[in-house]
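A protein chain is absent from this complex, but the other protein chains hold their places.
Chain naming follows the written order as A and B, and within any one chain the residues start at number 1.
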Amino acid sequence: MISGKLDQLGPIDVSSIARSDSLIAVGLGEIKVSRDPSAVLVSFGLGSCVAVCAYDLTARVGGMMHVVLPYCSNKDSARKFPGKYADIGMPTLIREMENHGAMRTRIQVKIAGGASVIHAATFDGLLDMGQKNVVAVRTALESESIPIVSSDTGGHKGRSVWLVVGTGGMTVRTASGATVYP
Amino acid sequence: MDNRVADITLNKDEMRLWGSLALQGIDNAMSGLATMVNREIRMSSLSLKQVPASEAPDLVGGADKMVIGIYLAFEGDATGHLMLVHQPDVALAIIDMLLGNEPGATRDLNEMEQSALGEMGNIIGSAFLNAIADALSLRLQPSPPEVILDMAGAILDVAFAEILQQTDDVIVAETSFGTSDRQARGTFLVIPSFNFLKVILSNAGVEK
Partner (left out) sequence: MARVLVVDDAIFARMRCARLLTDNGYEVDEASNGAEALAKYKQQKPDAVLLDITMPDMDGLAALKQIINHDPDARVAMVSAMGQKSMVVEALEVGAKDFVVKPFDAARVLQAVQKLVS
């Protein structure tokens, strides 16, 4: 069902970050890490997927992982898309951040996504995939002892998520508005 | 559990077979639409692609593009995902056409408007499945349609979440179509599950 009216579809101003010169898109299942403080990492159009935004403000390293599924059933496929699964992707994200100079004890995380955009249970196991992803991401972070500073998850609307590497600020945009998590 | 990534890659013969079945289905789908809106429908492009998961949303103009999507899953002897993608203003023009309104009369998407789009999705999706099912003596049953206003990538996530459990690539048949005056136009995406390709290839005598 559609809850938003069409006239609410006006442009939402995320121009300050969306026009960054060093915009790095993070596609489904990808992990991208940067130590350019002006870089902005972005995952577009997340439905049930979850964007994990990790940053170390001291080292000025930021990383984003675009999680598609909660638990790994197929280790081989994680070679091509290391961020596809929340459970095995999380250690990879942290290792990549460490390789770029981050310190595990300083890493903080913001997460966004995990919506339920399609309401009908189309296939067994697909129901509440967004919720399952969020739970798996939280569990994986807990076992790494990394705190979640803010989260914008669930609901029925798709999200685009930006992370500013230098500040750790996360911006989340939906069809009806944008929210900044500084 | 099988520990390898299922390879969805189709060889030349398999691609030709999938292509010819997809085309039969799309032909039937477009003639269903033509009857429904009582106008000639032209296909402006048809492409069959295999793309890595990370690039799949580019097919619909980018993951964050606001669209009106009409989504159907199908199951039965094989499973997969069907979606019609329209620019929001074009979807309103289509509703005018379906409801017999003056062009420009539809401004909001209330129950009747959404139902009209959903019924269009049902007819296009069912006609596509009917052609393939009858060609291979299968049963392919569509779900009721869902009409969604959101970012294209967010709607497609449901298909990717299912397919990427087994593979890293996605096979997509993409058709752009419209009335000859371009008043109504859209994109029809067919995203088969891995099992769908296995079933159609083995039913046609090719092992996958």
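By our rule, a residue touches a chain if its C-beta (ideal position, glycine included) is under 8 Å from a C-beta of that chain, and two chains touch if they have at least 3 such contacts.
Here the structure is a predicted model, which means the values were calculated and not measured.
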Omitted chain - touching chains that are shown: B
Identified contact with the non-displayed chain, of B:16, B:49 or B:139: B:139
Hidden-chain contact residue, picked from the options B:116, B:161, B:184 or B:200: B:116
Residues of chain B (touch criterion as defined above) contacting the omitted chain: 32-33, 35-36, 98-99, 111-112, 115-116, 118-119, 122-123, 125-127, 129-130, 133-134, 137-144
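By our rule, only the chains that are shown with their structure count from here on.
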Interchain centroid distance [CA atoms averaged], chain A/chain B, Å: 27
Chain B partner contacts - residues on chain A that touch it in the complex: 1-2, 4-7, 9, 27-30, 44-49, 66, 68-69, 73-77, 80-81, 84, 115, 117-120, 122-123, 126, 129, 157-160, 173, 175
Chain A-facing residues of chain B, complex: 1-5, 52-57, 62-66, 68, 71, 73, 75, 79, 81, 88, 92, 107-109, 114, 143-144, 146-158, 160-162, 164-168
